[in-house]
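The other protein chains are all here in position, but one chain of the complex has been omitted.
Here is subunit A:
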Amino acid sequence: MTAAAERSRADHSAAVDTHDVLAFAREQVLERGVGLDEARVLEILRLPDDRVPELLALAHEVRMRWCGPEVEVEGIVSLKTGGCPEDCHFCSQSGQFPSPVRSAWLDIPGLVRAARETAETGASEFCIVAAVRGPDKRLLSQVRDGIKAIREDGNDIQIACSLGMLTQEQVDELVAMGVHRYNHNLETARSHFPSVVTTHTWEERWETLRMVHAAGMEVCCGGIIGMGESVEQRAEFAAQLAELDPHEVPMNFLIPQAGTPYENYEIVEGRDALRTVAAFRLALPRTLLRFAGGRELTLGDLGAEQGMLGGINAIIVGNYLTNLGRPAQQDLDMLTELNMPIKALSDTL
């Protein structure tokens, strides 16, 4: 940077009202592309309701400036459902809770069909998910055969996986299979994680993410809002994700699942959900921020649109792993109405 440019920037910064967090964010995040730190994210999360529209507008500007107008569309499917030995308190697939979800395996033809249905929506991304602590040889073999069959079906959609915690050898195997992105959510703030999961640690998850990143796969890491975390812990989580610097952050809102310890938790209030979306955008200005599970309950149709105009730039269409989403076409129509082009597969290859 030239001396004149430095001076100009300093002059501009001096003129910014640093007491007003939105004015501060406009200068730091929108103009310079630098995410807010934990303290500033907390200020954002504490903004009064009457400033939420202004916040959403700024988050949208940030997304458009640093990510562009395109929206990445993804479909997901559960390859192995239920019977998980872990005790993630939000999850209907844990074998430790009396949830009605029974174990199921999707066969290869079913996986190929799911990938084809996803590609037909215009999605560029297909994520294969398994409810496990980590993959065993049988699961990895199923994933390998599944990817081969998807390719033999003439489907060149990008394939991501979410198979729990990995060893280095397993990371290398997934890279060799052509898996380009790996999802492993930290789920919540480090300080809150022991209240949510007791069978493994936040640090164990972090270690998998570190290996995935080092192997050159794109890192997808997000979490669930509404699991009893405080506002301070939401800010902490945003800062921890910013430190990780993932390619993508999926944002879920708790669906209180029958039979789990969180069965009777309240659904996140819509305005809080939107405030959190915008706050995460201001912490992660260049990251894919994806609407994931629970938005239908928390936000409804109108709220989903407001989220798309409040920092979101990626979306899971269709159903989730064990829950139903709204029809993919409804989301695609929404994107058309919002004049947001779907990121083409050709742009990702």
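The definition used in the following text is that a contact is a pair of C-beta atoms (placed from the backbone, for glycine too) under 8 Å apart; a residue touches a chain by one contact, two chains touch by 3 or more; residues count from 1.
Just so it is clear, contacts and distances are computed from a predicted model.
J.: Since a chain is absent, check the UniProt entry for it and pick the matching name: "Biotin synthase auxiliary protein", "Seven times multi-haem cytochrome CxxCH", "Transcriptional regulator" or "Sarcosine oxidase subunit delta".
T.: "Biotin synthase auxiliary protein"
J.: With the full complex in mind, choose from A:Asp245, A:Glu266 or A:Asp333 the residue touching the hidden chain.
T.: Result: among the candidates, A:Glu266 touches the missing chain.
J.: In the full complex, which of A:Val77, A:Cys161, A:Val196 or A:Leu241 touches the chain missing from this view?
T.: Of all options in A:Val77, A:Cys161, A:Val196 or A:Leu241, contact with the hidden chain holds for A:Val77.
J.: Can you list where subunit A touches the absent chain?
T.: So the residues of subunit A touching the unseen chain are 49-50, 52-53, 56, 75-78, 81, 100-104, 106, 110, 113-114, 117-118, 121, 255-256, 258, 266-271, 274, 296-303, 306, 317-328.
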